[in-house]
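Here is the structure we will look at.
With one protein chain held back, the other chains of the complex are shown just where they sit.
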Amino acid sequence: MRNNHKTHKEPLVYITKRGELPKLKAMMIKAIVILVGILFCALVTILLTSENPLKVFKAMFTGSFGSPRKVWNLFQASAILLGISLAVTPAFKMRFWNTGAEGQVLIGMLATITCMFYIGDALPSWLLIIVSLFASIIAGAVWAGIPGYFKAIWNTNETLFTLMMNYVAAQLVSLLIMYWVPSGSMVLGLVNSSTQNGWFPTIFGQKYLLNIIIVALLTAAVYVYLKKSKQGYEIAVVGESENTARYIGINVKKVIIRTVLISGALCGVMGWILAAGTDHSINSSAVGGNGFTAIMVSWMSKFNPITMIFSSILVCFLQKGAGEIASNLGLNSSVGEVLTGIMILFIVSSDFFVNYSIHFRKKERKEKQE
Amino acid sequence: MNNVAIELRGITKRFGSVVANKGVNLTVCNGEILSLLGENGSGKTTLMNVISGIYHPDEGQIIIGGEPVSINSPHDAFNYKIGMIHQHFKLVDLFTAAENIILGLNEKGKFDIKSVSKKVAEISSKYGFDIDPNKKIYEMSVSEKQTVEIIKVLYRGADILILDEPTAVLTPQETRKLFDILRRMRDDGKAIIIITHKLHEVLDLSDKVAVLRHGEYVGTVNTSEADENILTEMMVGKKVELNIERPEPVDPQDRLVVEHIDCMSREGVKLLDDVSFTVRSGEILGIAGIAGSGQRELLEAIAGLQKLDGGSIIYHNPKTGTSENLRDKTPLEIRELGVRLSFVPEDRLGMGLVGNMSVVDNMMLRSYRRGKSVFVERHGPEELAHKIIKDLEVATPDAETPVRRLSGGNVQKVLLGREISSSPTLLMAAYPVRGLDINSSYLIYDLLNDQKRKGVAVIFVGEDLDVLLDLCDRIMVIGSGRITGIVDGRNATKNEVGYLMTKTDREEEKSDAE
Partner (left out) sequence: MDVFVKIMAFIAATVVQGTPLLFGAVGEIITEKSGNLNLGIPGIMYIGGISGIIGGYLYEHFCAEPIPILCVIISLLASLVGSAFIAFIYSFLTITLKANQNVVGLALTTLGVGLGNFYGGSLLKFFGEDGSISLYITGNAYKTKIPFLSDHLGIFGETFFSFGFLVYLAIFIAILSQWIINRTRVGLNLRAIGENPATADAAGINVSLYKYVATCVGGAIAGLGGLYFVMDYTTGAWTNNGFGDRGWLAIAIVIFALWKPRSAILSSYIFGGLYIASVFISGLSGSTKELIKMLPYLVTIIVLVFTSSRKKREHQPPAALGQSYFREER
């Protein structure tokens, strides 16, 4: 064994972490990857449908912008997705992997629907809306706070915990629907459909305008909170380095619990918007996966609320456009999910090309100083 | 039996412009223990990493069994029967000792953990290890973990063993046990290289001593012909004049009185052992010592980041004339007491600053709580950032650049600048010139002297003895968590400090043995 003179085989490709790239170059790389992603999506669509690409693109645009109603729907859907993405962001920025937005939003919806159901006739509509808001905020905060509390005291895995909480919430909704709808049909129908008590008012004749306004305000609020407030600053420090946080005297546990409560409360607010402003009803899958999509939107926007506006519109555009293609060609509407999935994978992987550089054919053995 | 196991000829290893090893020659025979002695940063660990295949030397030859060889990977090192026991153990906590020992081995035949345990038991009885192969690592003490690491390399058939500061984490009793085992392995014909700073261990254990200083090979002596004086002088070298300014302290008053503090690690090793000293206003107290002797714990204890098991830290407030015990207070409580304490930690980007944040945002770390508003006030920090960039000549594109992108010297300027901007009464700086070029280093010395003139009590933890001797008014030497001496910076000699650094209380060990 001692005469082992075998030369070392050098790998063809090797990867090193690169230093900081200039902003422009980093954005260029991202833009290229997103472009490739869109082309790939187009390719997939064409392969799936064997249609003329131009026709496909046209269908995608008409799906989102074909009529005023479609535009409103696009913005309504984007607003909901954006709102939930904003809600998960404070916790994410702190490196708390909350996969439970789906459940936190749902439980917020449930709180509003419960208010509408039981005290719908006792209060004037405006007061009911406000009461529902508080109920939703509390419900969402509790739903996130439970995993947050156990994370802080016992370091319980928050990803798995919050994930499970989604399904507890879903079953809770089913349970209450069973209780409320004695026929066992599992369909609640519109709550207070005759009085519209607790429903958001239409503004300028637009049903969803209030939703969009609230989410716009929320975007500004979250942006200011994260970038300008002392608490937002603490979140950033804890997320970057717990050691530094301790060094400057931040109570890390307190910040974790507080931030998770805020995230949950915001999810509750989104549940309130969905229940009082959109659906006026509930079922166990009323959030429709937006809680999960929001996680991806928040991540691929690098936790920046302004970027999230564009990311959520992009995702909703893909979904609506794909829906249009599907209905035009009589195909299944799930094309939207397929394209969203592919697009997110591309955007997420673009980070790699920004953070690492790839070298082909290693010439010199590089060594790092310790 | 006395044939050469491994020989190094003219090994040179550079990292960029830094020369970590320069022309090192080393010979170890079978059945011999060689100590590798040197200060921090003298290149010992680099040299051992060259032997174990982690680094590739730029020049020189490694000769094993009479033939020049090329060691390109840890795997190659295995094949040449070289085994390295790192300072930081590479073990899977959840596994048993036996599972860790065979991890990654591709032995032929059936996988049978019982036969592994048997073989481990054989090795243990041969050399006198005391280990249960079925015990999980997380249930083990540090010394047991080290035993597993040693058995791991023996199990792989290593004939040349390298131990990187093995006694740093051990109690005196455990150290004695380890030395008995090493002697038994030597008698069995193994070649052993042990890296250490502790002179008495060197004299106690080894057959030969090789000394490195600032990456250069100083020489090898037979232990029988050496004593502590000779080794200290070889290790620290002659005093170099640096021409660092040293103003006379004006009206020194006791600012911080530390009395009898103790600190225990989770494994039960004493990190700080009955430490007492006083820091005075208008003077620089230097702390010298081998890395990891308790300097970090000491500073963190004063800053409120380290729980103590005993003692007190009394701060005399020059403004109010009151005295406060800082022990077991959080950093926030210490600030709220009106203690103007500034702390430049060793880990600049991991503790003192946030690498991904801009210079301005890093300024806010200390000041963001100010005011009743829920929003942060950025105007003050912005001004401070610009002032520091201008005054300390920080090379940065602008104040919004993340500090991670700055060079080491500029990072340190930002950190030190922020810490002294709050006009402290007590300033602690851990290794503030580590990794800095000459000019930046002198700038840092000037800044510390400015603070001293303003009447600040300064604690300076350093590693370069020449700097400590030129800059500090008093030098406190710490070894294995104990204060081994406090000397006057103006008339102490380098040998004196070097000797105190490598000395541990042998009296205590002897009494333990009895």
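Letters A and B mark the chains as written, and numbering starts fresh at 1 in each.
Convention: a residue touches a chain if its C-beta (ideal position, glycine included) is under 8 Å from a C-beta of that chain, and two chains touch if they have at least 3 such contacts.
Note that the structure is a prediction, hence the values are computed from the model and not measured.
*Asks:* Sort through B:P74, B:G189 or B:G380 and give me the one touching the missing partner chain.
*Replies:* If we include the chain that is not displayed, B:P74 is the one touching it.
*Asks:* Out of B:A20, B:M48, B:L91 or B:V120, which residue would touch the omitted chain in the full complex?
*Replies:* B:L91
*Asks:* Going by the touch rule given at the top, which residues of chain A touch the chain that is not shown?
*Replies:* For chain A, the residues touching the absent chain are 16-17, 48, 97, 99, 150, 154-157, 159-161, 163-168, 170-172, 174-176, 178-179, 184, 289, 292-293, 295-296, 299-300, 330-338, 340-342, 344-345, 348-349, 351-352, 355-356, 368.
*Asks:* Extract the touching residues of chain B with respect to the undisplayed chain.
*Replies:* 74-75, 78, 90-95, 99, 102-106, 111, 136, 138
Rule of thumb we're sticking to: only the chains that are shown with their structure count from here on.
*Asks:* Chain A to chain B: how many Å between their CA centres?
*Replies:* Distance between chain centres: 45 Å.
*Asks:* Which residues of chain A touch chain B in the complex?
*Replies:* Within the complex, chain A contacts chain B at residues 1-5, 8, 19-20, 224, 228-233, 236-237, 240-241, 243-244, 246-249, 251, 365, 367, 369-370.
*Asks:* For chain B, which residues count as touching chain A in their complex?
*Replies:* Chain B reaches chain A through residues 15-16, 18, 20, 45-46, 55-56, 64-65, 67, 69-70, 72-73, 76, 79-81, 303-305, 330-332, 334-335, 343, 345, 347, 350-357, 361, 364-366, 368-369, 373-376, 402, 404-405.
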